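Of the protein chains in this complex, all but one are displayed in their positions.
So that you can tell them apart, the chains are marked A, B and C in the order they are listed, and the count of residues begins at 1 in each.
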Amino acid sequence: MSERQRRKLDHVRLAVAGPGARAGGAGWEDVHLVHRSLPELATHEIDLRTSICGVPLARPVMINAMTGGAPGVTAINRDLAAAAAELGLAMAVGSQTAGLREPEVVESYRVVRRVNPRGVILANLGSDATPEQARAAVEMVEADLLQLHLNAPQELRMREGDRDFRGRLERIARIVQELSVPVVVKECGFGVSRETARQLYEAGVRAIDVSGRGGTNFVWIEDRRAGVVEGDPGLEGWGLPAACALAEVAALDLSGLELIASGGIRHGTDAAKALALGARAVAVAGPVLARQQREGAAGVRAYLEGLLADLQTACLLCGARDLAALQRQPVVITGLVGEWCRLRGVDLAALANRSQP
Amino acid sequence: MSERQRRKLDHVRLAVAGPGARAGGAGWEDVHLVHRSLPELATHEIDLRTSICGVPLARPVMINAMTGGAPGVTAINRDLAAAAAELGLAMAVGSQTAGLREPEVVESYRVVRRVNPRGVILANLGSDATPEQARAAVEMVEADLLQLHLNAPQELRMREGDRDFRGRLERIARIVQELSVPVVVKECGFGVSRETARQLYEAGVRAIDVSGRGGTNFVWIEDRRAGVVEGDPGLEGWGLPAACALAEVAALDLSGLELIASGGIRHGTDAAKALALGARAVAVAGPVLARQQREGAAGVRAYLEGLLADLQTACLLCGARDLAALQRQPVVITGLVGEWCRLRGVDLAALANRSQP
Amino acid sequence: MSERQRRKLDHVRLAVAGPGARAGGAGWEDVHLVHRSLPELATHEIDLRTSICGVPLARPVMINAMTGGAPGVTAINRDLAAAAAELGLAMAVGSQTAGLREPEVVESYRVVRRVNPRGVILANLGSDATPEQARAAVEMVEADLLQLHLNAPQELRMREGDRDFRGRLERIARIVQELSVPVVVKECGFGVSRETARQLYEAGVRAIDVSGRGGTNFVWIEDRRAGVVEGDPGLEGWGLPAACALAEVAALDLSGLELIASGGIRHGTDAAKALALGARAVAVAGPVLARQQREGAAGVRAYLEGLLADLQTACLLCGARDLAALQRQPVVITGLVGEWCRLRGVDLAALANRSQP
Partner (left out) sequence: MSERQRRKLDHVRLAVAGPGARAGGAGWEDVHLVHRSLPELATHEIDLRTSICGVPLARPVMINAMTGGAPGVTAINRDLAAAAAELGLAMAVGSQTAGLREPEVVESYRVVRRVNPRGVILANLGSDATPEQARAAVEMVEADLLQLHLNAPQELRMREGDRDFRGRLERIARIVQELSVPVVVKECGFGVSRETARQLYEAGVRAIDVSGRGGTNFVWIEDRRAGVVEGDPGLEGWGLPAACALAEVAALDLSGLELIASGGIRHGTDAAKALALGARAVAVAGPVLARQQREGAAGVRAYLEGLLADLQTACLLCGARDLAALQRQPVVITGLVGEWCRLRGVDLAALANRSQP
């Protein structure tokens, strides 16, 4: 097994074992939807269809990028793709660098398209990719969109990781311009800040997955891989809590910028809160993997069905028939997330007093 | 036993067992009355008589809607009604849908009137009731008032529950207009928000029981009934904390709207705080039931006597001889409830500096 | 033993046993003095002499009213008086009602004057006293000042307690006018609020011991005496936290009103904070008693010496040579006490930015 392949398996094992695979620290509990006793809606009327850069999604929940690149993970991707197909969810594959370099692992990615021929699939590469690599990655899984991921904290904690992050923005800009499919730039659990979002927007990016802190924690994972006993808690907790990242980027209100929220989304109400704060879709990684490891495809499906049902319930209880309506509901933000938002220029009173239709 | 009857018994059992049957999360501990060392009052001068829509209540504490509809619960209602009669408290029966459909369970409701012929009794139906059903429910117990309850979160967690909540407001408006007794619209532990209150007010409703989160928790109960192991904590904690609901609806200051506070009212000081924030009466459900189950009518009576005595003590210690005086006392709101209120437009400084007479 | 005598012993026993005899909830930990690295002072220069209504006190710490009225407590008062004499501290006796009615217990009060013939001694009566009783109480211990105590919450929790609190203000006003020694009106651990302070001031009172919540807790004590198992937590925590009471009354800035701070003062820094917030003296009850019970007069003395030394240390570390200087030091108030103060009109920014000389 190549070192890269072993790493992929380490990630799976540690993501499932780690504290980051459970909730906590993402800040969703500081975000409160306002109950509506008279929703004047029926569940069957609720329609949460959405789209990312024009690609229609039947539901506003995706399976986020995780794996591929080692023979041992093909089964994981198969299970995830099966659940995605059954539930009509978009799904991203894990970083395809390995797939571009090691032909014998290409199948571990392709399986996703084979199992789910008509679904929305996102290719995934790091932000140092070239347009050619991007095209190849998209082709590999016949992707509808490409994710470019930003994961500097993780790289810096890996002995074998990148140390040079120059020129990334330009590479992203080139890919956005030249690629035939739309590009989503995503973090990996450290949160896109207002400043980063503005940089990306100016580089032409029109879809960002803010992927904040509080869910899967790749500094914690890499520190365990490296045998670190007591890491710097400031690094093991590095990044913007997911709710803070989403709220502050949404408050920029950049015209035409579409947001995806991920990082510690665990339950239907987390998803509802993120959507109410302005995300067009949410994405989940860690817990999907945990269920796959424990219970296979059936576990993944059961988990996601539950999350979707709870999301629908939350929407109904806000009286929101669709995402546009949900995004007009009042949202009350308290605690640490409230403090953060107030200091970073989010208008909390406006959010708390938005008018329900 | 019909499924509905079995459900009634489940509710009793789980309400008593559940965490929701104890305090926590209602926010009353964030509401502070201001001690007055020189009350210049005697306990015998304190007179907390009140009224709801013109129906006089000897005391501002009611036993809220709980049960009826199964042969096994007749004894419960008998005990509650006996205590209500002895203490001069208004009491609501549980939802009478069962009583309207299954003649053999009518007695489980009627017992309340039989035991307490002169007391104030509230009939209870869901908000999908017709005026005819409303009239029949009122007649069944010779009710002085009718409660229409809103419990969408509970319904959505019941396999057998409602999924269509359209047309409720209109039905409520019809009943309010056509019924001969006044109507109280009540939540069931999820909290009436400012927006919902305004809708109800515009539909003609003049009495609302805000019944907020923090006491009996029907999502938790239904999740246990459904065998859910780990429910969405955002749903199991759904709703406005009772103190938030009351404060924000009271701050609307809608002319002629009367408020009842319930949800996690457990002690006399909780009641005093709710009354000081503007409620005309408070209502208690879960703990009354718990005492009935453990100790019968005597337990109910002992509990309510204690609560009434502590309420009187709290009033005296604020120097408030009656509810009007209590509602002029300063109230200091801190913590999460304070954050919520500030964002939702409650004038906390005005409350904290109201002048004592 | 008379019932009253037994009660005195109960109070001693429960005050020492109770949670209220330890710190917690008084809020002193939310009050922060600002360290001064260059105090430019020597400890021997520090002079904390003060006065209450013209009666000079060698130190700004008093032993607050506790006991007397039962043969069994004479030894307590003897020990306390001995420590007071040695350290030059003012000391109050417990309520003298018993002494006025039962001649055989007079000695339990007089011992205080006998042991400490030249010290400052405060007589103590309830606010329902007559001027004649006040005079008699003062004479009994040749008192320099008279404390009139307010303890409505305690009375209401005692089966044998008062229920009628009318006319107290007038009685206080009469005693203030007619008595030859100055009068201090004091709470008993429930806190004098801004509103109460204003009432007292208008009635002519010029010295108030705010005695707030957080130290000895007489609702808790009486509930235990009455065999209450689970009391109303809102009553067992009734009253203004001592720091809140002091801050809000001090902020009234009533000309000529002198404040004493008590309630949960346990350490020298608690005392320093109270003095910095505007008290002319602090008073301690519960912990003094606890040390007397465990270690006799020597324990009392050791405890108070430690407190006085730590107070001196705190003053030096603020660069404050005397009380006037201490009261010009910046004080930063955070947490719950900060929230309370802000809502009740205390100017926190002014306190935090007071100029050191």
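Points to keep in mind about this one:
We take it that a contact is a pair of C-beta atoms (placed from the backbone, for glycine too) under 8 Å apart; a residue touches a chain by one contact, two chains touch by 3 or more.
None of these values were measured; they are calculated from a predicted model.
Among the chains on display, the ones the left-out chain touches in the entire complex are A, C. The chain not shown here is touched by just one of A:153, A:268, A:287 or A:330, and that residue is A:153.
Here the missing chain is touched by one residue of C:73, C:121, C:314 or C:343, and it is C:314. Along chain C, the points of touch with the absent chain fall at residues 28-29, 32, 34-44, 267-270, 272-273, 306-307, 310, 313-314, 316-317, 330, 332-335, 338, 348-349, 352-353, 356.
Even with one chain removed from view, chain A keeps its contact list with that chain: residues 127, 150, 152-153, 156-157, 163-169, 187, 190-193, 195-196, 199-200, 232-235, 238-240, 336, 339-340, 343-345.
Definition applied: only the chains that are shown with their structure count from here on.
Shown here, the protein chains touch in a chain-like sequence that does not close on itself.
In the Cα superposition of chain B onto chain C, the rotation angle, rounded to steps of 5, is 90 degrees. Each chain gets one centre point, the mean of its Cα atoms, and the points for chain B and chain C are 42 Å apart. In chain C, no residue reaches two or more other chains under the touch definition.
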